[in-house]
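The following block contains the structure, expressed as structure tokens.
The complex appears here minus one protein chain, its other protein chains still in place.
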Amino acid sequence: MCPGCGHDQISNVIIQAAWENGLPPEGIAKMSGIGCSSKTPAYFLGKSHGFNTVHGRMPSVTTGANMVNKDLTFIAVSGDGDTASIGMGQFVHAIRRNLNMVYIIENNGVYGLTKGQYSATVEKGSKKKKGAVNTQNPIDLCAMALNLGCSFVARSFSGSKKQLTALLRAAISHKGMAVIDVISPCVTFANNDESYRSYNYVKENDEVLHIVDYISHYSPIEEVDIPEGQFKEIELFDGSKIILETIGSNHDTTDVVSALTAVHEAERNDKHVTGLLYYNGEIPTTTETLGLTNAPLCSLNEEEGRPSEESLIEVNQRFRSS
Amino acid sequence: MCPGCGHDQISNVIIQAAWENGLPPEGIAKMSGIGCSSKTPAYFLGKSHGFNTVHGRMPSVTTGANMVNKDLTFIAVSGDGDTASIGMGQFVHAIRRNLNMVYIIENNGVYGLTKGQYSATVEKGSKKKKGAVNTQNPIDLCAMALNLGCSFVARSFSGSKKQLTALLRAAISHKGMAVIDVISPCVTFANNDESYRSYNYVKENDEVLHIVDYISHYSPIEEVDIPEGQFKEIELFDGSKIILETIGSNHDTTDVVSALTAVHEAERNDKHVTGLLYYNGEIPTTTETLGLTNAPLCSLNEEEGRPSEESLIEVNQRFRSS
Amino acid sequence: MDSNVNNFVINIATANGTGSQSSNLVILHTMFEMGIPVSGKNLFPSNISGLPTWFIIRASEAGYQAPGDKTDIQIVMNKDTWEKDITNLESGTIIIFNEDAKLPVDRDDCFAFGMPMTKMARKINPKMAKLMANMYYVGGLAHILGIDSNDILKAVKSQFKGKEKAIEMNMQAINEGIAYASENWDIKSDFKAESRPKDSDTFLIEGNEATALGTIYGGINMLSWYPITPSSSVAEGIIKWLPELRTAKDGGTTCAVIQAEDELAAAGMVLGAGWAGGRGMTCTSGPGISLMSEFIGLSYFAEVPGVIWDVNRVGPSTGLPTRTQQGDLSMLYEASHGDTQHIVLIPGNVDECFEFGWKAFDLAERYQTMVFGFSDLDLGMNRWPTKGFKYPESEMDRGKLIRNQQELDAVPNYGRYRDVDGDGIPYRTLPGSGIDPILYRGTGHDEDGVYSEDPIVYQKTMKRLKKKIDGARDNLPSPILREEENKELGIIFYGSMENSITEIDDILESKGFSVSTCRIRALPYHSELESFISRHDISVVLEMNRDGQLYGILRKELPTQLLKKLHSVAYSDGMPPRARLYSEKIISVLEELK
Partner (left out) sequence: MDSNVNNFVINIATANGTGSQSSNLVILHTMFEMGIPVSGKNLFPSNISGLPTWFIIRASEAGYQAPGDKTDIQIVMNKDTWEKDITNLESGTIIIFNEDAKLPVDRDDCFAFGMPMTKMARKINPKMAKLMANMYYVGGLAHILGIDSNDILKAVKSQFKGKEKAIEMNMQAINEGIAYASENWDIKSDFKAESRPKDSDTFLIEGNEATALGTIYGGINMLSWYPITPSSSVAEGIIKWLPELRTAKDGGTTCAVIQAEDELAAAGMVLGAGWAGGRGMTCTSGPGISLMSEFIGLSYFAEVPGVIWDVNRVGPSTGLPTRTQQGDLSMLYEASHGDTQHIVLIPGNVDECFEFGWKAFDLAERYQTMVFGFSDLDLGMNRWPTKGFKYPESEMDRGKLIRNQQELDAVPNYGRYRDVDGDGIPYRTLPGSGIDPILYRGTGHDEDGVYSEDPIVYQKTMKRLKKKIDGARDNLPSPILREEENKELGIIFYGSMENSITEIDDILESKGFSVSTCRIRALPYHSELESFISRHDISVVLEMNRDGQLYGILRKELPTQLLKKLHSVAYSDGMPPRARLYSEKIISVLEELK
């Protein structure tokens, strides 16, 4: 990871939340796709098994694993490229199935690992190191999840350790799909050309002497804590600003339409609304819907997993007489 | 097509709308994926070129074609399986790009061509010929499109010829992505076991004498015309009912949030809201965003399409002296 | 064959969606229950209603199951193909047609018999006339072939189990058909259906249902699937049998079934299940395999067990979705970018569909890799005889799976990817166990599973993988050999070609060739294949594709000195292999060699 990357802060919160929730590491499965974000499971919860799968397809692998061992706690990390572009279909359908997992999106608006192309969540008007000004609407992954009836939807910021820890702890406890979209700035590629501390600005105007392959060091953004219902302007490493708003305590987390309205309204005002947007603990999970037996399927022995010889004789016989 | 299939009615409306809009057939490109719905371009506008592509990937092929010949009118037909399952990613991103096309979803809640498995748009609680009761949330493709900022979103019913023709004419005239989700019953596979005219009901209780490979004949549902702001219960071929509501004239087609609210509300009341839900003619299309030259790229000649020899000499020289 | 008793081919031309399939199955099952060696092929269109369908029934005392190269009795019901169906017939063919179609039958050189089927059906039930009309040709046929109405009744009863009214009405139509034919048709045919003592163990079943049962007995824990012809009925078979066969004591199921959003997701779920220690599988056809390629490579490199059952249809692209081919083989064997190699099991009959259905899981776990079942539409969606499926001879093989600390301690110098035993196969532990956790990945990794870009580490891993899969050769189903004394000509073939090989063999023998056969049942190929080729003067690889895909694989891998003995006969037009056509192609290759 580049020094100061938001993803590192999230890794720390994951460790913290797992610990605070008293999860034994062997009960956790770390899942990810491909990207800087998806590399992070190498750096947290080293005593848990994990699977760094292929780009955009983490949800399906998690689904298969969940089916055969539903007792694991699936903590998954993805990027905005991994989820909103190549992985859109699997994201949507894992939500629709209410797969029991925590789905963390480490959202930086760019493809970090491939050196800074825009992702589909980047804001309109952004003009970054690579390419022209983005003129397309960003895809808001929380709005997407809400609209699909996702059973737990939250947004946070990599620098909001307290809020993020609380949300993550709740997500881990939640039975069903918990989507947390975490704004997590890429210090290396997601900086605005125009802002006065950006890579290019510095390169042109200050003393950076090299043209390729130099990653500046930034300190991670320190703790950001915004009381419910309030908002705050946060200055990022490159001097650009984002406005974070913590959703008010009067927000009804059981009402999809009002959550959607809040998200769209914040967007219109160039803010990012954070906090728990929607929650419903009553929706059956995939394994419940399918009516699986109680023991994890991977633990079944010969008798439990394979029908008896008598049953096959009976099956053959039935065909003969039909 | 099976006799009575809703898709056939839509084909007729497409012919009608193209004619009423005065589109010359050579100016139209018919695009589709794979499915019963996607086969229909073989049966309309025979004087137009078309491409029946692969399953779920029609939007990308349309995108490429649109880039090199932006003067064509792209009329695309897809199914709910084609769009909401395998094609979800491409659907989302074509919308995000505001590709200039008409995207008709012939939505029957099932995979017709592969014999009746549920699609992701099927309603909760449905219990059809194949498989168990569906317990998952349906994906509402209009809500999806609205949420993504799609520039034209409408819903209709294959039997609502008048409404559908009007919507389609508007969609064809629209500059940008026009999504029309058309409820289009599959008479062969989308019938409810419990309803008194369903395939199974009839098979068990009446005189259908064959067990395999028999497709009943149904008359297509006759004209359904519901005044704005009102709703009507429609009886389908199998005796099951759906409630269609035409969105009121007071609906503000420029307000995404109120359109979303209307869709979600209708869903809560087991209704389907139809009509033009959202419209914005100001969003630049993909080719506008990209700043393409005015002539369709496929028409460029040698001089227009290939830089001059002098320019290459200059390029070489530049490298030498750098 | 000289006698026309139990030796004939019936072709029934209808449109799909008209219910003719019921009538066709009544004919097939009637003859089957009479003990006549019979086979049926359904040639249906990729469309739900209205397009032409042909059903071919072949009776053959010799037990030939290929569709036959000519038609003896043609039934024409479909106006759309009427003319073509009739003009293509050889002289002397018997034609049964529905008079109510009001279309001409201009073949004086044939024997044409009409019946006003729709009109007659209308009398029984006006609303159902179109549907019922089909039962009248059953009657007409019964008359011509001398089939007893009581034999038909048995088949009708079992088909419409318990539905008395249906049984009654259908039998009325059939009997009226018999009566009409005997009164109005002046027939001098010697085609006859004669009862034979029937092996009471034998029954007919579609390959896909056999596969479905096989996987259930193989302990499948997760089926992920995306509908696609001709593989859907594997999934539907599993779904049908699970409640009865795989419900646990607590009432829950021991196999999760997920209709995935597409084939990429289906493959991903298989990997997820395998990684977590379960037996996951998906079934698909060519387009699905193309879409699964990336995941197949991940399975190979990260060594995650899984099963993909490919029921081949005609490619490339969407191709002919309801026709048969062996066109995916070379793709399966090396699917995905980079250097890869996969285990492929190739059943040739319904017994093997069942057997390889369960065995695939054992092999996948043993070799910690993706194992393919490779069937095709002909084998998968038509009905074939079996004497009953055999229970797996041994317990499930979970391979080198470490479940607890003791087992771990027993492995010296454990590392997830360390070749402790020298066979290229490492040990593995499961998530949830807390034992030696690693982060699985598709990127380079060392013997302990740690990320590595080291050249030597990479190269050693790849070498080990090669050794691992190569080592599987002789543990895979061995070829089935049938050899003649003089080792003149060997035919190497696989899969559903099995259904035509006896007839091909007989045709070739009748032309004076002495033919041995070798049916390949798996890739990478078994060492016995090499000795088979060595022993024979000439070997021909016979397959249903354009490019000779198995031939190509063998040319790549066999010792060079054997190649001069090896020749290719590859042909595919979507139809199940007709023995005469393929025999002729073999002969012309042999003649070129002279």
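Each chain carries a letter (A, B and C) given by its place in the written order, and its residues are counted from 1.
Here is the rule we go by: contacts are C-beta pairs under 8 Å (C-beta built on N, C-alpha and C of every residue); 3 or more make two chains touch, one makes a residue touch a chain.
These numbers were taken from a predicted model, which means no experiment stands behind them.
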Inset, instruction - Write out, one label after another, the shown chains that touch the chain missing from the document. - result: A, B, C
Legend entry - Residue touching the undisplayed chain, where the options are C:K70, C:K127, C:K198 or C:K463: C:K463
Inset, instruction - Determine which one of C:P126, C:P455 or C:G512 touches the chain that has been left out. - result: C:P455
Legend entry - Identified contact with the non-displayed chain, of C:G114, C:G268, C:P321 or C:P524: C:P321
Legend entry - Interface with the unshown chain - residue positions in chain A: 1-3, 34, 36, 39, 54-56, 85-86, 88, 111-115, 117-118, 120, 130-131, 188, 207-215
Legend entry - Hidden partner interface residues of chain C, rising order: 45-46, 286-287, 289-291, 293-294, 297-298, 300-302, 314-323, 325, 327-328, 330-331, 334, 336-341, 441-444, 453, 455-456, 458-459, 462-463, 466, 545-547, 549, 552, 555-556, 560-561, 563-564, 571-575
Legend entry - Positions on chain B where the hidden chain makes contact: 24-27, 29-30, 41-42, 46-54, 57, 59-69, 71-72, 89-90, 92-93, 97, 286-287, 290-300, 302, 304-307, 309, 311-312, 315-316, 319-320, 322
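Please note the rule applied: only the chains that are shown with their structure count from here on.
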Inset, instruction - Measure off the straight-line distance from the CA centroid of chain A to the CA centroid of chain C, and report it in whole Å. - result: 43
Legend entry - Multi-chain contact residues (two or more partners), chain C: 261-262
Legend entry - Two or more partner chains touched - positions in chain B: 85-86, 88, 120
